[in-house]
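With one protein chain held back, the other chains of the complex are shown just where they sit.
Which chain is which? They are A, B and C, in the order written, and residues in each are numbered from 1.
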Amino acid sequence: MTDHASHPGYSEDKQKVLKRLARIEGQVRGITKMVENDTYCIDVLTQVSATTKALQAVALVLLEEHLSHCVVDAARAGGPEADTKVKEASDAIARLVRS
Amino acid sequence: MTDHASHPGYSEDKQKVLKRLARIEGQVRGITKMVENDTYCIDVLTQVSATTKALQAVALVLLEEHLSHCVVDAARAGGPEADTKVKEASDAIARLVRS
Amino acid sequence: MTDHASHPGYSEDKQKVLKRLARIEGQVRGITKMVENDTYCIDVLTQVSATTKALQAVALVLLEEHLSHCVVDAARAGGPEADTKVKEASDAIARLVRS
Partner (left out) sequence: MTDHASHPGYSEDKQKVLKRLARIEGQVRGITKMVENDTYCIDVLTQVSATTKALQAVALVLLEEHLSHCVVDAARAGGPEADTKVKEASDAIARLVRS
């Protein structure tokens, strides 16, 4: 569960991701306020699209990090672990593409 | 800006949307905690995909409401307003499909 | 089934859509050739993404046309038909957003 912690560079990515997530939480609260105030639907929709895009950007950062750490490390370690990691990453990508 | 307020049924949809948004805000906070705790990337990605889907579901509720209220009302009122509303809705749909 | 045929402007949109579809068919054939020739995966993926975008663009043209003809006409005609058309359009949008 914490096997990323030792990767150099993870904490930098981690801070970047946490910053983005804080911004996304603010965006969701902003959408809530817009709906409470009966803001025009189309303006609310624009904000929802922007927030969805921001979430997908977080996913892409996490995924690149996963490929460059977990998948590459497993490949270097040899053995069947690399296949498992690739399958797992591919499933995550599929969920992402379909969401 | 508040021309929805008078539509019957809007306040019901509004409560439904606000409930969903509260849940989404909780999901984003959950993702933040996962990243802080160095949860395995793939598990974080699964939550990000679920949250993205939840946001898109909110967008679809808002959009259906917009079509059945604003677009239909403008069409009934006659005049060029209906075209403007359709164009506006189509642009919002395009942003949604591309996000 | 052919209730669009009488709408002014439909045949212009129709020609535009048919042209785009012919281009998309060519793109799919191009991807086939790339795979047959063992083209580098990433280059094939770039073409697949471009073709997916082109298909979504066709969907958006068809949808805007549907909203401005069928939905607006049904709203003007009055009665429950407008609700049916809005529901139908919303379901189509949902399938599009999720695909």
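Operating definition for what follows: contacts are C-beta pairs under 8 Å (C-beta built on N, C-alpha and C of every residue); 3 or more make two chains touch, one makes a residue touch a chain.
Just so it is clear, the structure is predicted and the values come from calculations on it, not from any experiment.
By the touch criterion stated above, the residues of chain A touching the omitted chain are 56, 59-60, 63-64, 67-68, 71-73, 75-76, 78, 82-83, 86-87, 89-90, 93-94, 96-98. Those residues of chain C that touch the chain absent from the view are 1-5, 10, 14, 17-18, 21-22, 24-25, 28-29, 31-32, 35-42, 44-46, 48-53, 55-56, 58-59, 62-63, 65-66, 70, 88-89, 92, 95-96, 99.
Here is the rule we use: only the chains that are shown with their structure count from here on.
Averaged Cα coordinates give chain A a centre that lies 20 Å from the centre of chain B. The set of chain B residues that touch two or more partner chains comprises 56, 59, 63, 89, 96.
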